[in-house]
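Of the protein chains in this complex, all but one are displayed in their positions.
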Amino acid sequence: MRPSGRAPDALRAVSLQPGVARHAEGSCLIRMGVTEVLCTASVEARVPPFLRGKGEGWVTAEYGMLPRATHTRGDREAARGKQSGRTQEIQRLIGRALRAVVDRKAMGEMAVVLDCDVITADGGTRCAAITGAWVALHQAFEHCVLKNVISGNPLRDQVAAISCGLWQGTPVLDLDYAEDSAADADSNFVLTGKGGIVEVQGTAEGAPFSEAQLLELMALARQGTDALFAAQRRAIGR
Amino acid sequence: MRPSGRAPDALRAVSLQPGVARHAEGSCLIRMGVTEVLCTASVEARVPPFLRGKGEGWVTAEYGMLPRATHTRGDREAARGKQSGRTQEIQRLIGRALRAVVDRKAMGEMAVVLDCDVITADGGTRCAAITGAWVALHQAFEHCVLKNVISGNPLRDQVAAISCGLWQGTPVLDLDYAEDSAADADSNFVLTGKGGIVEVQGTAEGAPFSEAQLLELMALARQGTDALFAAQRRAIGR
Amino acid sequence: MRPSGRAPDALRAVSLQPGVARHAEGSCLIRMGVTEVLCTASVEARVPPFLRGKGEGWVTAEYGMLPRATHTRGDREAARGKQSGRTQEIQRLIGRALRAVVDRKAMGEMAVVLDCDVITADGGTRCAAITGAWVALHQAFEHCVLKNVISGNPLRDQVAAISCGLWQGTPVLDLDYAEDSAADADSNFVLTGKGGIVEVQGTAEGAPFSEAQLLELMALARQGTDALFAAQRRAIGR
Amino acid sequence: MRPSGRAPDALRAVSLQPGVARHAEGSCLIRMGVTEVLCTASVEARVPPFLRGKGEGWVTAEYGMLPRATHTRGDREAARGKQSGRTQEIQRLIGRALRAVVDRKAMGEMAVVLDCDVITADGGTRCAAITGAWVALHQAFEHCVLKNVISGNPLRDQVAAISCGLWQGTPVLDLDYAEDSAADADSNFVLTGKGGIVEVQGTAEGAPFSEAQLLELMALARQGTDALFAAQRRAIGR
Amino acid sequence: MRPSGRAPDALRAVSLQPGVARHAEGSCLIRMGVTEVLCTASVEARVPPFLRGKGEGWVTAEYGMLPRATHTRGDREAARGKQSGRTQEIQRLIGRALRAVVDRKAMGEMAVVLDCDVITADGGTRCAAITGAWVALHQAFEHCVLKNVISGNPLRDQVAAISCGLWQGTPVLDLDYAEDSAADADSNFVLTGKGGIVEVQGTAEGAPFSEAQLLELMALARQGTDALFAAQRRAIGR
Partner (left out) sequence: MRPSGRAPDALRAVSLQPGVARHAEGSCLIRMGVTEVLCTASVEARVPPFLRGKGEGWVTAEYGMLPRATHTRGDREAARGKQSGRTQEIQRLIGRALRAVVDRKAMGEMAVVLDCDVITADGGTRCAAITGAWVALHQAFEHCVLKNVISGNPLRDQVAAISCGLWQGTPVLDLDYAEDSAADADSNFVLTGKGGIVEVQGTAEGAPFSEAQLLELMALARQGTDALFAAQRRAIGR
């Protein structure tokens, strides 16, 4: 039995609450069990320098964690004066994941910044951030369509992410913090609604794992993201 | 009539929700109208170097704002690599305010860090942070009493803060963002439950103001903090 | 008797020496007892980005302290790589204080940077900086009038600042370092020549103070700034 | 035909030159075609704070690129004052990869820092760094055995890495810079000599890819790393 | 005729005023014409880590320039967040120059920090800093002797510095800013009272210069430092 007592293929309770941020063009508060991430989408009228004059848009992400989102208080990155390597790695991943399902030419020269801030951390924050950011981004694009900034929503597919791992040799879905700390392997899958792979990251924490195990993890991930895609569709009212 | 339509001496709707943070020893989500600040209190077993071996405790605060807490997105301080002067000024104020009602000798050599993170900003965030942080700190100290870390709660009084301003010459209580931007004078009062003044900060934004006006603002502030003290007591169950 | 032996309402010896800086458009070396602050005003032909094209000017301040201005050597902020929260708080205060008496529209699109560098510190450096910076700014504006950059001096009033505190319950004026360290309350008043309040900052260091005490402190402050206004007028030759 | 003209499963010319660094305990200059990375292994007698007293060792990595390793000159990170997110992501990956094949308990309390500096960049620098760092680490451990610092070499397996991608739908091995820029998907595989997976990173650059394609990429990667393992063994004289 | 109208071998008016800093163990305000540098010497009871337990002392220097010491205002290094390369180069030079005449074993394990802050700049600030710092250091050591911290003054010789340059081919002594900007070669000589060379730095600004010219510059420098040594002796009352 895995530490959380869940079945190997059981997701934690998922909740996607869109429109929670008063000022943002799009937003979503995602909860995966105890993990809680606030995702906001901010529309900006200009693109970064490397895209100016090219007629396409940009989607990027920033990630942060409140100092006491975790069991013991972590340093505030603003006070330390720099973002950790982990933070930068995660926000780069979120940005890539979302861009993979956006038709940037259909955006025109505008940008959306996705801010994913972890309110409570209990494992799987980067995956939750991706899944929630998609809802926030969808809402922001709908806002732009309503305001006639763009003629149609440039999202071409859904995207969601889930972690899987090997716990004492058994593949398990959606690791919480305690499970993640004890897992032999940790992997994150970013998948699209149409079944494509946007990103696979698998890391052996202890002994290396096998190709067969990677495939088992991926099968679990598909099952998990199918549930997340359904939750996203409910969140945007489809 | 002031922009918000409230009576000059009307507070916004106040809500203090203790215990919202899963991992922190103490916490409080405070809402003053649309403004929303998450305050957590983290207990640490050691004091800063300048207090080591002196047998007293320390209480300090850090303040932050989610990038899209505001009408238009602000830079993430962690990404910019430093905290703004405004941020530092506010977190120093919060720390001083709370230390004013703590018997630091009764704490022994331990520290509490108060993290005040603005989820939604609509004026008065520093005052809300102080009022909410008191509840979080109270809860953290109660936790320490329960754990026998300290023999009694070292809080000696309540402390709360409220802003007042001159709007077209009229003193008004508890400015929201629109009012704050248009006010002739802006002031913050940090008062104790027993009626003492911990901190007064009054700033003329346009024309200088008079002593009589400062006294009118202070009278309003007392009325406001009285309501906040009652709300704090309800929040801690007294 | 207060530590300095001065009467409760006695200022330290004040000296304002204008024109001391060889290269600056305006300057003033202010001494309040042992405290010594060099204030220079530098005229720049351009305004910060947020004011461009608006036809108004800007006045801002920076504050620093020589490493051995104090009893024991402090770190050099340039070597540490950042300005402390205290430094930022003070320089923001100086800038607000001076802007309160400047008609920024009458400046046109130009800026003045006030550098206030503490040569010797013995309490009250931020107040001395404000009082001295007014003289430097006056001189810089007169220089601009002579050069036909502006048609008249955009200063609309005098501004000066003084600290007051409660020493063993007694309100005392113009605290030196020893008094400041031992005071129960510490306050800074920024007042105008016409009697208006630009900024009030009162902080309880020990027990909270009362409204009556705040009013006593303010009365002392008025007495102190009246003397400072006279000294400023002498310094500019009026 | 892929841009380089190589067969889809053809590695670039590989060269592993051990012992090139005069002062380091271990080193290896790896060339994969034009890509050239200097890997040094520095033995240090102490472990990071989180491991003190635990009786195990540590292996970590730092990555850098000479400013003109690339087609156009890049900023020097030391001059800019911080390492990019990409740099941090890569050096974290290299460290994890090497730790996966080290018996850290067998090291005792010592650390090895692997510095991987790119002299010439033409795609695949992070993979080359891992492959070369293994040789440098092996040499450093042998050095420690000779010096009687440890009783046996704590390396338990080989580790090497290679990139694969989809070029116009075809899986191709070992992308150079031109191929990497034009690929639909980019993946890095870190594999062990015994066939285990240490890390898989697959990223869709354009359209998402399928599970079948991921497996084809992995098959190519195995073929590639088999050749690299052989080259490593030759480099260490086995 | 050189720009300043001085004879080629004429120093500017030199003034060395010891004891000007209220709090420092040693200090000297040096003026060379318009150039004005405040030098303070701060005694600290501990040495840097690399000297701990070795029974010798340390002398180091920091250099800064007030933002409006110059004709046009320069950025404040504390605000920019780092010291320029020029600043670092100068403070390293000052430290080396003073250490050359100190018997560090005779100091025991204590350190002196020399802060050299330029109040007004008109060329030759680094040389003035060295010459003035020697007086400050002498005073600080005398203070330590009086306090019985050390048994005798560890200064073994005098040290002073002067700049020389080639102005339209003619060697000239003690360049002011205007001369320095127009010189073909710029050199700084750090010499000891006994005639030794501690540091020579000669730089061609335009055309390279010859060995004969270097010797002419050095002869001028000796003449200049002889006058400075006399001024130092007067300043310390010998």
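We just call them A, B, C, D and E in the order they show up, numbering each chain from 1.
By our rule, contacts are C-beta pairs under 8 Å (C-beta built on N, C-alpha and C of every residue); 3 or more make two chains touch, one makes a residue touch a chain.
Fair warning: this is a prediction, and the values are worked out from it, not measured in the lab.
A.B. asks: With touch defined as in the header, list the contact partners of the absent chain among those displayed.
C.D. replies: Result for the missing chain's touching partners among shown chains: D, E.
A.B. asks: Which listed residue, D:68, D:147 or D:234, touches the chain dropped from view?
C.D. replies: Here the residue in touch with the unshown chain is D:68.
A.B. asks: Per the definition of touch given earlier, which of D:120, D:210 or D:223 contacts the omitted chain?
C.D. replies: Result: among the candidates, D:120 touches the missing chain.
A.B. asks: Which residue, E:98, E:155 or E:198, contacts the hidden chain when the whole complex is considered?
C.D. replies: E:198
A.B. asks: Of D:46, D:76 or D:234, which one is in contact with the hidden chain?
C.D. replies: Of the listed residues, the one touching the omitted chain is D:76.
A.B. asks: What does the interface between chain D and the hidden chain look like in terms of residue numbers?
C.D. replies: Output for chain D: 21-24, 27, 34, 38, 40, 42, 44, 62, 64, 66-73, 76-79, 81-83, 87, 113, 115, 117, 119-120, 122.
A.B. asks: Would you write out the residues of chain E that touch the absent chain, in ascending order?
C.D. replies: For chain E, the residues touching the absent chain are 82, 84-86, 88-89, 91-92, 96, 100, 157, 187, 191-192, 194-204, 207-211, 214-215, 218.
The working rule: only the chains that are shown with their structure count from here on.
A.B. asks: Supply the minimal count of touching-chain steps required to go from chain A to chain E.
C.D. replies: 3
A.B. asks: Under the document's definition of touching, what chains do chain B and chain D have as common neighbours?
C.D. replies: Looking at chain D and chain B together, the chains touching each of them are A.
A.B. asks: Among the chain pairs C-E, B-C or A-B, which one reproduces the interface of A-D, with more than half of its contact pairs identical by residue number?
C.D. replies: Checking each pair in C-E, B-C or A-B, only one repeats A-D, namely B-C.
A.B. asks: Please identify which chain has its centre, taken as the mean of its CA atoms, farthest from the centre of chain A.
C.D. replies: Farthest chain from chain A, going by C-alpha centroids: E.
A.B. asks: Taking each chain's centre as its mean C-alpha position, how far apart are chain B and chain C in Å?
C.D. replies: 28
A.B. asks: Would you give the residues of chain C that are in contact with at least 2 other chains, written as numbers and ranges?
C.D. replies: In chain C, residues 82 touch at least two other chains, as defined above.
A.B. asks: Indicate which of the five shapes (line, ring, star, complete, other) describes how the chains touch one another.
C.D. replies: Per interface graph, the chains form a line.
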